[in-house]
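In what follows, a single structure is set out as structure tokens and then discussed.
Every protein chain except one is present and positioned as in the full complex.
Each chain gets a letter, A and B, in the order it is written, and its residues are counted from 1.
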Amino acid sequence: MARTVIPFGPQHPVLPEPVHLDLVVEDEKVVEARPSIGFIHRGLEKLAEKKDYIEFVYVAERICGICSFIHGQTYCQAVETLMNVQVPPRALYLRTVWGELSRLHSHLLWLGLMADGMGFESLFMHSWRVREKVLNIVEATTGGRVIFGSCKVGGVRRDMDAETIRNLPQELDEIEREMREITKVFLDERSAKARLCGVGVLSKQEAHDLGCVGPTLRGSGVAQDMRQLGYAAFGDIQIEPVTRPEGDCYARCAVRCEELFQSVKIIRQALARIPDGEIAVKVTGNPAGETITRTEQPRGEVVYHLKANGSKNLQRFRVRTPTFANLPAMLKMLPGCDLADVPMIVLTIDPCISCTER
Amino acid sequence: MTQEQNIELITVDALLDKVRAKREQGCRLVQVSATRLPDQVELTYSFDLDSRLANLRLSLPAAETRVPSISSIYGCAILYENEIHDLFNVQVDGLTVDFKGNFYKTAVKFPFGSVKAPGAKPAAPPASPVAACGAAPAATTESNK
Partner (left out) sequence: MGYFEMSKLALKWALTKPPTSRYPFEPRQAISGSRGQLVFTKDNCVYCTVCAKKCPTGALLVNRAQKKWAIDRLRCISCGCCVEVCPKKSLELTTNHGSPSVTRDREFH
């Protein structure tokens, strides 16, 4: 049977960010997928040699637009570990609230992209309409819609006053109600299920061996969530990882839908328990030492490996983002699928290519 | 709260055996990272078992940066190893999928390589079929601010 090579990307309507795949197809069945990345490599790791460690928080936040807050938070956490800084509890709770709002907006964005990939334009618009409500809350509390700019080494830059904290649960009620309407369509609608069920199956062993993280791993039945490590306010708030046993695109979609409601619950708990106090401590001196910090981004586990030698600039700043760990899974799922399933499989790992090639 | 760090120093020869032992224990490969220090390159291999992180550390002298590939044990390591080859000029022997230097398209070859890294664009015709099809004009330059 004759083989054709079809290039997918770097510009494609379903891709949020540029990635190139050469799909070798035999009569509509994909036989092999050869990746080619590097279109958005900005050399951010080398920038650590030029910017001092306090200013670098702005660069760390801008590694990605969708998961930006948690990048900034993990960076601050890593530097605080290096310098042995005790962040005040109020700042930890505020970071948790903003982190979960960031997860809400990221998952809603992904649901929209998934609907768009399926061709379900109206559902895409509805998901993003609910996302606008989350972004309005974020803009009112931090000042920015996408890049929050509220984390700094030693705490947070802005506080939430008591009235905001009192009104937030009511706004969350409304958002939660609308999310239930949308997720019902994703999980019960016949056409959505026809496109998602049975596509891109990853067994539990395969997911573990390929080094998957986040919803890709949890959709195959492995219950691992970095929030269980207890950073920020997660020492007081218990997390039960959301898992599904099937391992196909539907399972991963269902995991993300369920995590939306888990995040709303976490925000409510954090707002109820937020302690009073300062929001930041003053940080002086330079960092020295080495640390490896892990947190849970919407897409999975992110690892920050920082090395400092007592000067103003970090010696090494290394980020291993979750999409980088999920790429082998995508390359494993592609051979054997139909050409029409390729967008589903590429989107199901939630590719954030600008994170992957910082 | 600090997350526990435990780093085990090993030699290049012991690498494959240690990694195989981790695989038998059921660890997941988390990352492989490289750091260029003035006279050596340090490689860190991180593994996760039940949310506990264990790291293996190798030091390679700057003159001879060669390391065997662990992609025969952990298939997903090809991405990390191609990256450390492209950015740090570390020779990795035995890669199951080798991009031969075309994984990242950078204006400067081996940006974290030695001080005397050549500044030419990668002009050699790519040997792997990947880059043959995927050689789109990618002018990514490192930001200078």
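Following the convention adopted for this analysis, a residue touches a chain if its C-beta (ideal position, glycine included) is under 8 Å from a C-beta of that chain, and two chains touch if they have at least 3 such contacts.
On a predicted model such as this, the values are computed, not experimentally measured, just so you know.
Judged over the whole assembly, touch between the missing chain and the shown ones holds for A. Although one chain is not drawn, the whole complex shows that of A:90, A:126 or A:252 it is A:126 that touches it.
Residue in contact with the omitted chain (choice from A:144, A:169 or A:289): A:144. Annotation for chain A: contacts to the undisplayed chain at residues 51, 55, 58, 120, 122-123, 126, 129, 132, 136, 139-144, 147, 149, 157, 181-182, 184-185, 188-190, 193.
What we mean here is this: only the chains that are shown with their structure count from here on.
Chain geometry summary: the mean Cα position of chain A and that of chain B are 24 Å apart. Across the complex, chain B is touched by residues 5, 7, 10, 20, 22, 34-47, 50, 81, 208-211, 224, 226, 228-231, 235, 290-294, 301, 303, 305, 307, 315-316, 318, 320, 324-325, 327-328, 357 of chain A.
Chain B contributes residues 1-3, 5, 26, 28-31, 33, 35-37, 44, 46, 51, 53, 55, 74-76, 78-79, 102-106, 111-112, 129-131, 133-134, 136, 138, 140-145 to its touches with chain A in the complex.
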